[in-house]
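Every protein chain of the complex appears in place save one, which is left out.
Think of it as A, B and C in the order they're written, each chain with its own count starting at 1.
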Amino acid sequence: MITFPSSELTDDELALRDQVRAFMADYRAQGHRLQLGINAEPDPEFSKLISRRGWVGMSIPVEYSGHGRTAVDRFVVVEEMLAAGAPISAHWVGDRQTAQMLLRFGTEAQKRRFLPRIVTSDVFFCLGMSEPESGSDLASVRTRATRTDGGWILNGQKVWTSGAQYADYAVTLCRTEPLGQSKHVGLSQLLVDLKADGVTVSPIRLLNGAHHFNEVFFDDVFVPDELLLGKPGDGWHQVTSELAHERSGPDRFLSVMPIVQLLYERQRARDLDLEMSEMLGRLFAMYMTFRSMSLSIARRLDAGELPAVEAALVKDMGTEFENQAVAVLRRLVNAEIDPRGGEFEALLADAVITAPTFTLRGGTNEVLRGVIAKDLIRNRRRVA
Amino acid sequence: MITFPSSELTDDELALRDQVRAFMADYRAQGHRLQLGINAEPDPEFSKLISRRGWVGMSIPVEYSGHGRTAVDRFVVVEEMLAAGAPISAHWVGDRQTAQMLLRFGTEAQKRRFLPRIVTSDVFFCLGMSEPESGSDLASVRTRATRTDGGWILNGQKVWTSGAQYADYAVTLCRTEPLGQSKHVGLSQLLVDLKADGVTVSPIRLLNGAHHFNEVFFDDVFVPDELLLGKPGDGWHQVTSELAHERSGPDRFLSVMPIVQLLYERQRARDLDLEMSEMLGRLFAMYMTFRSMSLSIARRLDAGELPAVEAALVKDMGTEFENQAVAVLRRLVNAEIDPRGGEFEALLADAVITAPTFTLRGGTNEVLRGVIAKDLIRNRRRVA
Amino acid sequence: MINFNDDLFEVASKMFERKQAAARYHAVEPWAQDLWDQLRTSGFTTLGRDATVADHCALAKAVGAYAVALPLVDTGLARWAAEHAGLSVADEEIVVCAGLALGDDLVGSVDASGGMSITGHARRVPWASRADVLIAPVRIGDRVRWARLRRADVDFNESVNLASEPRDDLTITAVVPTEVADEAPRVKDVRARGALLRAASGVGAMEFALNASLTYAEQRTQFGRPLSGFQAVQHHLVMMAEAVASVSSAVDAAVFSPPEQRLMRVAAAKVIFGEQSAVLTRLAHQVHGAIGATEEHPLHTRTRRLWSWQDEFGTATQWAVELATQLVFATSPGAWPVLTPPLTVLASRDVGETVPW
Partner (left out) sequence: MINFNDDLFEVASKMFERKQAAARYHAVEPWAQDLWDQLRTSGFTTLGRDATVADHCALAKAVGAYAVALPLVDTGLARWAAEHAGLSVADEEIVVCAGLALGDDLVGSVDASGGMSITGHARRVPWASRADVLIAPVRIGDRVRWARLRRADVDFNESVNLASEPRDDLTITAVVPTEVADEAPRVKDVRARGALLRAASGVGAMEFALNASLTYAEQRTQFGRPLSGFQAVQHHLVMMAEAVASVSSAVDAAVFSPPEQRLMRVAAAKVIFGEQSAVLTRLAHQVHGAIGATEEHPLHTRTRRLWSWQDEFGTATQWAVELATQLVFATSPGAWPVLTPPLTVLASRDVGETVPW
């Protein structure tokens, strides 16, 4: 069964929330503009700023210079940041995924080398997953590493690598054994230094002109043994076991919350007409519910579970909701949108243009639904 | 390309519409309650009444005692009837499909025998298509007829046969040759006299208690040769070539128009609030557009074309719209619905309960979309 | 999915299941006196303020899962309200709340001798015609009080909801109440609890519909393979699972809510229930095809209830408006802080429950 037992934040968690909330109120009062979720412009300075507050690499154990806090603590920080439109994308991948992956699969040396620097935002990661012909079918990667003295020689090409223009390392899924019967076998992940010889990063601009994504080319790049994540051949297992971390987060339903916030600020002192009330009420109900579901997953992560199907469900439903929310906001505005208008209009314009990407990032919703359906049917069979 | 060239009604067609409209206004003034599209209770007396006006079997040629009018004339009559909530279901199948099928595929004797009686509503037909295991996959029928002296011996079972409780004949798709490589080969249609020995009709009640559908069992039923439609083995071709007639009609988007009509009557003398205006305006726009598309298909039928893909498109989109329309009406009512309330509430209650069947009747929308997709892709390939 | 109180849900479910099996019903309807008696013996008909909202919701969910056509949920709501108000209800009495619908108006007047009588109307009272006793909020001057009336003293116009459950219009003319108490709990709190209970029943009915659809999609073949092998059907099933998960989560969040967030969470739960159950019912019927729309098939015993329960104790639209009204106010610190309030934000506003949950 797909379950989302509810839970409340503890007093300590509420106290953390208050701190982050106050910090972000302050940050905004300094004149920083709101940004839309993980589409925000990367801002390494901001990442360093909140690192100093202890809000990056929170769940990394103290022995690796982390804060030894919970997935829920991280959830609390992240949802406050997203709701307040903070520019969190620079440290995003390392904080959300790479740290977890290193903790679970990395060698001791890798942990000691990278984790402390994730905590201080002194090292940023990006993900080399998709390839030109692979899309959501990750296992069909063609990038390959061949054995050489003391390491691997990497050749191939990645696309949709967000942040490669400023990141230090790309966690790169590649084939380290020839393709056999199962395409899931013989894959590994390498931590590729993006400044190494043979690496070329080339920008892919989005339809709004923004530069999040890149193509990354590997041309006989030498990757030393110590940068192979875990054991050779474990790549597929590593990738799939982290999906619960990747998919369930508040970034999957809070992207346009800053626009709702601005609309709210315009409305709160006025009499709400019925239509505005109804639409806002429906949006509020959805936000409250997604938040409960996402928090539920964070609690289960803390309990050592990996609720990957639940995470896929939240991502599918949450990103569809984000699109509906943009449509509702447009309907409430009920006029042409001026992309050079005020903060509200400019953000809404950006949301209209980038909303189609919400249901594509991190596995298209069609693929996610396949994952969920398989689980539903398997569980049904088990019961029957 | 899927096209819907627009057209307007001619003066003659407008005059016909005025006649039907006036007739229906009169009929309603006599206290008859509005009904929902082809879900209406069958009323053979009503069918005979409008037969006398010349509004049944309209496109049957004069030589078969028909009125020699066009598909558009029939469209005009049917849309007026549906919009006015008339009980048209008794003659519906014969008028819409069987007459066309007899004209295209029937023997001269069959035409002379049945067409004049369709025109006068003295014979009613129903369709024996689906079977317990076939669903939308019509070609997988198991009902079979074997050759005997002067005719066929029919055995098998049909379901979802609407109107079998009062119809005279069931146009029955059955296998007349053993199943070979293609399941589309070796099928025929028999006109089975429902009063014949060995025929049992057993009601299937719908979730609202209504009796439209039946199971029909054939137990060694003798069907004489003269009741085989056209040539043996032509069944599949006959069935599929009539889909344009079956699918494009106003019955695919006008089912809940009588409820809109009643709502309109309550509203027209009041000031419309913005939400009511917006929702009504959106409904109106859809009705106008479906009407144009459906009329366009009727014109093409008159031009000798069989725009089956366009018809499937109208049916898919129209029946989805009908469901949305019910949702919009519920939202405007914004209160519990009393099924024993006034005419408006009672009709709305019935629409809520039966709306799920709109997208199932006559081929589920999933199947229709498969048909349309195949055409889109085929045409694309032709262009490329 | 989430059972609020797993044990209570399981016990009730077993009783309903036995009854269904014995009666060869797909749902427990029509009125099953033997089951009612059995429920009374087990104490399920007298759940009142001794039980938590989690208990009440667990029972409501079981009622929805098995489409039990008995006033178990509504009598539980009325008992809870009556006991808090201090009105007496005997164990064997069936009691329901009247006068909770918008626009209902019951007025009490006191005559020279100090005797009170009540006049007015109440619309679509659940199970009124089956009740022994009604409790209702009555306007007396500018105060509201709870009154206890004998059903026999009240005129009825019997009607039903879309699932044929009794929803009766009442006309009350100079009826002398058998007892009167102060307005505690508040009418809005009782209505909110009613809304939550409907959503909880809805979770049970939605889970049934999802499971029935999964089973059907696995068993039914078309074009040579099971329906569950078609991507379109798989996507339908996923959207249904999403509907169940979101409503279940929203109800759970309301049940276990901190006091000052209860009303907003109930509102959210009823909104989500209204929206998502509409999605689910449509898809459940689409997956089932024609067979699911027949009288013989159990699906409609749940979907028809869902269509009515969406609107009972307030429609999704009304609760959305209510939620916005709670959360948008001039002195608010902003959208996000009211959606995720620290204690201080809502405490000053009249949005909390005043009686034990």
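Brief remarks on what is shown
Everything that follows uses one rule, which is that a residue touches a chain if its C-beta (ideal position, glycine included) is under 8 Å from a C-beta of that chain, and two chains touch if they have at least 3 such contacts.
Since we're looking at a predicted model, the values are computed, not measured.
Although it is left out of the displayed model, the omitted chain contacts the following shown chains in the full complex: A, B, C.
Checked against the hidden chain, the listed residues A:K195, A:R340 or A:R382 yield one contact partner: A:R340. From the set B:P132, B:G150, B:P203 or B:G281, the residue in touch with the chain omitted from the display is B:G281, counting the whole complex.
In the full complex, subunit A makes contact with the omitted chain through residues 130, 133, 135-137, 140, 159-160, 204-207, 209, 213, 323, 327, 330-331, 334-341, 349, 352-357, 359-361, 364-366, 369. Touch with the hidden chain on the side of subunit B covers residues 1-8, 14, 17-18, 21, 79-80, 83-84, 257, 260-261, 263-265, 267-269, 272, 274, 276-282, 284-293, 296, 310, 313, 316-317, 366, 369-370, 372-373, 376-377, 380-381, 384. Mapped onto subunit C, the interface with the missing chain covers residues 230-232, 235.
By our rule, only the chains that are shown with their structure count from here on.
Work out the mean CA point of subunit B and of subunit C, and you get 39 Å between them. Mean C-alpha positions place subunit A and subunit B at a centre distance of 51 Å.
In subunit C, the residues that touch at least two other chains are 317.
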